[in-house]
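All protein chains of the complex are present and in place, except for one that has been dropped.
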Amino acid sequence: MADLVSHPDEVKVVSKRFGLGATHIDRYLELDGYKAVRKALGMPPDTIIAEVKDSGLRGRGGAGFNTGLKWSFVPKQSAKPKYILCNGDESEPGTCKDRLIFEHDPHAVIEGVMIAGIAVGAHVGYIYIRGEYRYVSEIMQRAIGEAYARGFLGKNIFGSGFDFDVYWHGGAGAYEVGEESALMESLEGKRGIPRIRPPFPAVVGLWGGPTVINNAETLASVPPILLGGAEWYAKLGTPKNGGTRLFCLSGPLNRPGVYELPMGYNLKKMIYDVGGGMARGRTLKAVVPGGSSTPLLTGEEIDIPMDFDALMQVGSMLGSGGVVVVDDSACMVKFALRIMSFYQHESCGWCIPCREGTDWLKKTLTRLHAGGGVGKDIDNIQYLSENMLGRTFCPLGDAAAMPTISIVKKFRKEFEDHLQGKPCPFEKVGAIEPSPVMA
Amino acid sequence: MGLTGLERGHRITNMRFSEPFERRFEEMVTHYPTRRSLLVPTLLYAQDEVGFLSEEVIAEIARRVELSELEVRNVISYYSMLTTQPRGKYNIQVCTNIACLLMGGEEILHHCQLKLGMGEKQTTTDGLFSLEEVECMGACCWAPAVQVNYDFHENLTLNKMDQILEQYKRKGTQSEL
Partner (left out) sequence: MANVNLTIDGKKVTAPAGTLLIEAAKCVGIEVPSFCYYPNLSLQGACRMCLVKIEKMPKLQTACTTLIGEGMTVTTDSDEVRQARKGMIELLLGNHPLDCPVCDAGGECELQDMTFSYGAAESRYLDVKNHRDEQQWSPVVYFDRPRCILCYRCVRVCGEAMDVWALGVEQRGVRSTIVPNQQDHLECEECGMCIDICPVGALTSGAYRYKTRPWEMKHVGTTCTHCGDGCKTTLGVRRSLTGSEIVRGDNRDKSGINGDFLCIKGRYAFDFAHHEGRLRQPLVRRNGRLTPCTWEEAFQLTGERFRQIREREGGDAIAVIGSTRTTNEENYLLQKFARTVLGTNHIDHHRTADFPALVAALAGQGERTASMREVFETPAMLLIGNDPTHQHPLLAWQIRNNVRLHRARLYLVNAQPIKLRRQASSFLRIPAGAEAEVAAFLAGQDSSVAAIASETSHQDWTAWRDQLRHEPKLVLMFGSEIRGDAVASLVKFAADLPQAKLICLGDYANSRGAADMGLYPDLLPGYHPVTEVGEFHRDWGGVPEKPGLSLPQMAAHAQAGKLKALYVVGANPVEELALDPFVFSRSFVVVEDLFLTETAAIADVVLPAANAYEKSGTFTNTCGDLQLVKKAGEVTGTKSDFEIIVRIADAMGAQVRQLVPFGRGSRADMGQSRGAHSGEADRHSVWLEARGLEPKMSPFDPMAILDEMQRLVPGYDVSRMHLLAGMDQHTSLAGSGPGTKHDPSRIMPARDDLFSSGTLGRYSRTLNALIENHHALAAEEEVAAE
């Protein structure tokens, strides 16, 4: 069970039931649970979609696409069944928010899935949870069971005449499966290789049927929107960036944790105020603003509002809400290498630039970090990354290239030092107190 | 006429799974329009019971989900949690991804290696522990973290890690008695 934290600046929408025992359906009902879905059943589907669209809710998985707009792409009539697929394959390094939602408020996700189903006319929803989250999926399974037992799921939900089923589905360890088309492949029992798009999942998705795929946090945000109204939600954030989101503050901070803050919250404040500032009196060197695939910001670039558009303006991305701070004791070559090792390990291998590119970048960075660099290595790293950028089959190639390009650009000096044979000044991170090695 | 591959049909195995496994399988069959969709979760559950995905498990699951063994193997090898090799009773998975890296994940890994006297992806001679360096497991705010089988252990220090290893060692040897 993960620890919870709180801060006065938090605006609790998705996290309002965290720590309140809402995993149990009775408690969830006491805390406004399943009210929104009942309301949705009385609303014309188009109105639900319009409400979500107007709320400015944007995908919390990382791409930041307007959720209501995504729903509106689903054809009204379809020969094949429509599906809702909740993406809970949370795997982006630096991100651990969906885990908390599933752990503390599973019914909110179920309710979000149901509302999406009502809005687009689907009758089945799947909640895909990454395989490592075994205890979390057990919580989710119990919650689904409770909802069925109450008649909230299954035939004729809430006596509305509308049928809706929700099933849980488990993964088995693959970052790539977080990509929505690969997620569908995985759910269908295949290797997690993304699909060619178009057609987009909203038109041809699971088993060929129109499918809405949303991140767990996105779906958990839907019930409060229906209850509080689009206007209320939109106003919590900045223009076009409605509401709040869960920020996962990690790295050497005094008070790391998952905080729910309004969209557009200042990053500097987030680090120094909410997160309690740098641990052990260290200096901030860099920030990963939204999970490992987002371009890094230097310590000087952090006085910005955290929303999709503002981050785009400074050449980075809001991503998945994983804010990782890096202090001056860390080696940026090593950091870049670790990121690249991750993408090299997680590349599905389907397309040439990602499969081969991540591998060569990892090899080059490994050698460079170990002191075996040669003159053209740094430029080669940039060249290779740029060759991948925008040319891969799915966004994983970009995810590997973008942080690398930014690290080399912003911390080139550290790469040059390695190249010139200077000892890595950061060999010991030393975050952990020494302990005698036991025999 | 000489039949080939799929034409010859599936192998019949003597594989038996537990009662809960069978119940869950029967229920899951009703969740999807295709049997194939059961594959990934079923493989993981089978691995939990058997310890790894043996030839026999693969043949049995291939038969159940109506796929060739080749297709099942192709899927197994894609997912990093699935393995066709036996592992220790307690599989220690140390995250060294960025948040954990910054908080000492590598030190935890090295410590475990020294402590257990083995390298990554190896198993102790008593079959109790195996060790694996893994990617981000969603514990970034509580780094560094490890997972022992499915259990999270977070905000680790080397001392805490030692205690955890001791704990599992006790548990493992007790349950054997």
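Worth pointing out:
Just so it is clear, A and B label the chains in written order, and each chain counts residues from 1 on its own.
Definition applied: a contact is a pair of C-beta atoms (placed from the backbone, for glycine too) under 8 Å apart; a residue touches a chain by one contact, two chains touch by 3 or more.
Please read these numbers as outputs of a predicted model, since none were measured by experiment.
In terms of the touch definition stated at the top, the absent chain reaches A, B within the entire complex. Among A:15, A:66 or A:347, the one in contact with the hidden chain is A:347.
Seen from subunit B, the chain kept out of the figure touches residues 1-8, 11-12, 68-71, 73-74, 77-78.
Interface residues of subunit A facing the missing partner chain: 174, 176, 191, 196, 344-353, 355-360, 363-364, 367, 374, 376-377, 380, 383-384, 387, 390-393.
One rule holds in what follows: only the chains that are shown with their structure count from here on.
Subunit A and subunit B have centres, each the mean of its CA atoms, that are 24 Å apart.
Interface residues of subunit B facing subunit A in the complex, by the touch rule stated above, are 31-34, 36-41, 43-44, 65, 67, 74-75, 78-82, 96-99, 101-104, 106-108, 111, 114-115, 135-144, 147, 150-152, 154-159, 162. Remark: subunit A residues 2-3, 81, 90-96, 98-99, 130-135, 165, 167, 169-175, 186-192, 207, 248-252, 256-258, 288, 292, 322, 324-327, 330, 334-335, 338-339, 342, 345-346, 348, 429-435, 437-438 touch subunit B in the complex.
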